[in-house]
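Each chain you see keeps its place in the complex, though not every chain is here.
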Amino acid sequence: MRVETICLNEERNVTLSAWISEVGGEFAPIERRPAMLVLPGGGYAMCSDREADPVAAAYLRAGYQTFILRYSTGEHRAWPNPMNDYEQAMEMIRGNADKWHIDVDRVAVVGFSAGGHLAACAATVAKNRPNAAILGYAALKKEICDMCQPGMPYPVDCVDGKTPACFLFATRNDMIVDICNTLDFEKALAEKGISFESHIYSFGAHGFSTGDKWLNPTIISGRIKDWVDDSIEWLEELWGTFEPKGFTAPVLERMVNADYAETLSAGCTIAHLKKQEPRVQELLAEAYGVVDAFIVTQFHDLDVARTAIEGYKLSDALLTLQVTVDKVLEIDAKLKEFPNDVCGN
Amino acid sequence: MRVETICLNEERNVTLSAWISEVGGEFAPIERRPAMLVLPGGGYAMCSDREADPVAAAYLRAGYQTFILRYSTGEHRAWPNPMNDYEQAMEMIRGNADKWHIDVDRVAVVGFSAGGHLAACAATVAKNRPNAAILGYAALKKEICDMCQPGMPYPVDCVDGKTPACFLFATRNDMIVDICNTLDFEKALAEKGISFESHIYSFGAHGFSTGDKWLNPTIISGRIKDWVDDSIEWLEELWGTFEPKGFTAPVLERMVNADYAETLSAGCTIAHLKKQEPRVQELLAEAYGVVDAFIVTQFHDLDVARTAIEGYKLSDALLTLQVTVDKVLEIDAKLKEFPNDVCGN
């Protein structure tokens, strides 16, 4: 590994530390690695060392090209300075993908507290979106954002259809950033159909970083440190497992269903398809003729089942019913001819 | 271990299976064990075997007296039948505490799906509240509750000051019980100041039980199975660790602060105390005189800090400031003379 510290903005004292690992040689046939950009916290007053190297080290072990951005803080913190720093860093990371052996579609951010705010802004309002965002005890709501400084976006209000899948963690008794920051952001992700994972641990003072004991002067829940390995496993689900021969097929999609896609498809929920125009209802009726058989085998009560089934993706319902893949693909193709009336939701 | 199956209601086919382990003998000096009541799911149409024995087995290993309630379902499911079954079971468990070697202050419930609804009702509206509740992909909101059957309480609307600490888990892409059931219940707990822990895993079909592979016909996230051991560790935090000599001191309280207690105290947040009557402000000013020192050492920005500190319990703030325990206890005693104006929240 070689460590480079790149000055992004001399006046604002913005630096990007790059921990670059080799490919080829003994690491062959690996040619590209995933990347992680670490955004430490510190209330936009500073960038905390406690949330920098120890975090980067975990992803370094996992094979990531790892970056730490020390963005504009203190006197330079005025928005959008930190955001501009992020954009510049992400452009540099993706722009140097060849040189740094990075897979440009597998670049995540992890941010803590105020750095979690910046990571959430990256995920929701940035030009250069990351491919996944990990948000630790992040400041996401108006009250805490305004407390840091006025004029910044409130990420809970900015989740959009381009937001990447997110992984959130926090402690219930955080006395600095109220747990509702995390809960409300998850609600916003749920409303837009975006995948996420979330771990809210029982107790632990704000700013626990990796949760390792040497970083925490007070007692915190012993489960907290699990978030680190859990986040790496979650990225494997989303991006495929990083292996010498490349990445395996992902098992997790950015969106939990296709209700927000540009066209209809068999990946839409039955509930969503039911709200569409009459010609879609005809298709649905055809596909859906077997639903009573489904209800009988999967549920114990017809009334319950008729409503319950509506949350299923049509494709999942059909495949569970042993409808052939070919038939499902045929229905899918027909549905894709219809634009998606998202307002139907 | 001996297994007893007790018929609680012959007409409605309600049974309580009791898995009772010995105390004394080789287990000496253990005299009382914690207890776990398992409430399987099944949409109030049935009680699923998949969410019964495998779950009980996990707590059996952990030393719990373990019970499985097969409550009123199907034709007998009309509310409040299941609730009455629960009350009867809990009365029997606590009523037989001597015979069954149970610590009456350490009786938890764990419920799944519809059983999670029943467990949440136990936690929020029952006469016999459990000492902790574990809610797995539970039905907690109006839509899903009404789908099961009209007339049942909506737990998200019933969280009160007597609700025990809760542990929640679910998967983001649950197609039967929308993830907002879990999120909204957590919001309700947060609003009442009640402790909780929550794990929302990336993906896994509704009804995954313990998350073990042999119970799941489709692929689910490998992290899901962590909830079982995590819930046992969480109960250790809340109740103390179960050891041969008895329980150690807990490290987690039911309430995250004392803002909802009957009187004021040093366990209230500074924000809450600031809303109280003038004489409380005088006490606060006295205790709080050192706050600028605190701000200077803990934060990098005075403006941020003055607001940030308000979420702290007064006692935590003072102890962090190295105010002596005796002094904190003195302030605490004085504050306790004031009734708590909860409406101030």
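By letter and in written order, the chains are A and B; residue numbering begins at 1 in each of them.
FYI, contacts are C-beta pairs under 8 Å (C-beta built on N, C-alpha and C of every residue); 3 or more make two chains touch, one makes a residue touch a chain.
Since the model is a prediction, treat every value here as computed from it, not as a measurement.
This structure file defines a homomeric complex of 4 copies, of which 2 are shown in place.
We adopt the following convention: only the chains that are shown with their structure count from here on.
Chain centres here are Cα means. That of chain A falls 28 Å from that of chain B. Here chain B touches chain A in the complex through residues 42-46, 74, 147-148, 172-176, 178-180, 183-184, 186-187, 190, 195-203, 219, 221-223, 226, 230, 233-234, 237-238, 251-252, 256-257, 269, 299-301, 304, 307-308, 311-313, 316, going by the rule given at the top.
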